[in-house]
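Mind looking over this structure? Questions follow.
A single protein chain has been omitted from the complex, and every remaining protein chain is retained in its original position.
So that you can tell them apart, the chains are marked A and B in the order they are listed, and the count of residues begins at 1 in each.
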Amino acid sequence: MMQELRRKWKGWILVPAILLGLAIGLTVYVVNNPGGTMAARMLTYPSIFRYLREHVLMVLVSCLLAIGAGVPIGIMLTRPRFRSIGRVVENIVNVGQTIPSLAILALFFTFLGRGFNTAVFALWLYSILPILRNTYAGIMSIQPGIIEAAHGMGMTPLHVLGRIELPLAYPVIMAGVRTAVVINVGTATLATFIGAGGLGDLIVTGISVGRPIIIFTGAALSAILAILLDHILGQIEERLVGS
Amino acid sequence: MIKLENVTKIFPGSEIPAVDNLNMEINEGEVCVLVGPSGCGKTTTMKMINRIFEPTEGKIYVNGEDISKINPIKLRLGIGYVIQEIGLFPHLNIAENVATVPRELKWPANKINQRVDELLTVVGLDPKLHRNRKPSGLSGGQRQRVGVARAMAADPPIMLMDEPFGAVDPITRARLQNEFLRLQEQLKKTIVFVTHDIDEAIKMGDRIAAMREGKLVQYSDPNELLSSPADEFVANLVGRNRSIKRLHLIRAYEAVRSNVPFLEKGDSMESVREKIEDSELRAVLVVDDRQKLIGLVSADDIKKDRGAKVAGDLAQEIENYVTDDATLNDALSVMLNLGEGYVAVVDDGHKLKGTITLGDLLEVVKDDDARAAS
Partner (left out) sequence: MNVFEFMITRRESLWHLTVEHFYLVFLAVLIAVIIGIIVGIIITYSYTASVFALTICQVLMTVPSMAMLGFLLPFFGIGFRTGMIALVLYSLLPIVRNTYTGIREIPNSILESAYGMGMTPWHVLLRIQVPLALPVIMAGIRTATVMVIGIAAIASYIGAGGLGELIFHGISRTQPYRILAGAILISIMAVMADLILGWVEERLMVR
């Protein structure tokens, strides 16, 4: 019991607090010690906050929309009447996942032009893949006997889905969401190339003006963001497996 | 050959010794069975002999040599080793698996090849068919055979076997046990055999070490274990029906009645009728001209088929037979399974040796009871 509490405290409070503290400490440090007027202009609290907000917004919007699309499609493909195309879709998704993120961004840039919306759209499409795949795989991996038993006891198909299939597939679906979020935080740093802003702006500007401190601020914040989100989603995933 | 002296093993983090001050001696050419419930320390004891585990206290001698002074690799190369899960290497084919130890010993390739074929034949696998197969392509029984062949590859004088026939069905197990015993007759290896199955222990062992909570409770030959268990624990281990257990100890060739009447397939109908009239079972076994068992002719068969000319025409195939290296317990279970009052006994070439009846078995059990009572 004590150990359980300690583990929870460490997982939910301590590690996130350290990461947040690191991010805040770093921001305060670079704003106060920019080491030059060029960097000082880029590294102000409002501007850093703006890059961070853009970045988080891009990731959040695209991931929420991807969950909204990926989970229902994944469920649909496991229904008997769509099972035949399930395999085909799975293969297409697998190929889609091997396509590098920069290529995806570039591709949509040529069709949809510059800007935040293009980036969100590309991120959305890219993050549907792991979520859809894991939803499908999670439900398909349930032992047929369990589902048969549920049907045999007279549960309606909707109840079988809601009370048996989804709860059992939950950890796998969550793992897919986690993968999608981490990939998206990374891909969002590339969104700067298509004029969508985000922390990538700091890195790229830093490179072009040759100021390591600007590069470092963008890189560190995006890295901390990725590790933090990965950690929190990992905690949620673990809790679901445990229960 | 192998001597354990005040051997104690306490695993780190545990307070209770897994093996507690064990003293025993295993003679050359004998099968010593370590038997007991799980957790009694039998496997731990065995694994100290090839230094998979090191004893916490005490000494183990092999051929008078303290094994803690022998390089473990060198020690192990001279000891065959078969474990319950067999542990065949799944990425290597059967020949490569069997060749493991010879390869470690750097035998020349042609000698290894020759040895592999020889061993596969010995354990009853056709080298041509099985050499190049992967373990996953074999049945459970075949895997056990490969495991045994692998352990014998460099002809080690000592073999350690941990439930080597554990993972197969009872019929295959009985067959493997019988084959193994026949092999042991010729090879006379010193074998340490671990099992939790008292029937197997009685069947396989020259000497049985009954263990409990790391201690050796009784160390004696199977007969003594059955007739005078050292204490309550051993008595329970052996069970109530001890005289029936004794059927494990006697082989069919020892109890077979060889003077039974039989027919050759070319015998005339006249002699068929005559012999059936004489027999108490109103049925007679039929063999071919090389004395191989073909089947059985009964009085009913004569009535049914009036066109038959010779005994061979009438013979019906039978299932109630055992090989002569089977135990009387095997014979009994065949009788009970098929609802027959007797079994025919054949040798490994399927030649008829005689019969054993249920009455014969009762006789054996009764003799034993009488001897035990006196």
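Some observations on this one:
Everything that follows uses one rule, which is that a residue touches a chain if its C-beta (ideal position, glycine included) is under 8 Å from a C-beta of that chain, and two chains touch if they have at least 3 such contacts.
No experiment lies behind these values; they were computed from the predicted model shown.
Of the chains on view, those touched by the hidden chain across the whole complex are A, B. Of the listed residues A:A40, A:A106 or A:L166, the one in contact with the hidden chain in the full complex is A:A106. Considering B:L77, B:V122 or B:I302, the position touching the chain not shown turns out to be B:L77 (whole complex). Although one chain is not displayed, subunit B still touches it through residues 47, 50, 52, 72-81, 83-91, 100-101, 104, 134, 136-137, 150-151, 160.
With the whole complex as reference, residues 95, 98-104, 106-107, 109-110, 182, 185-190, 193-194, 200, 203-204, 206-207, 212, 215-216, 218-220, 222-223, 226-227, 230 of subunit A touch the missing chain.
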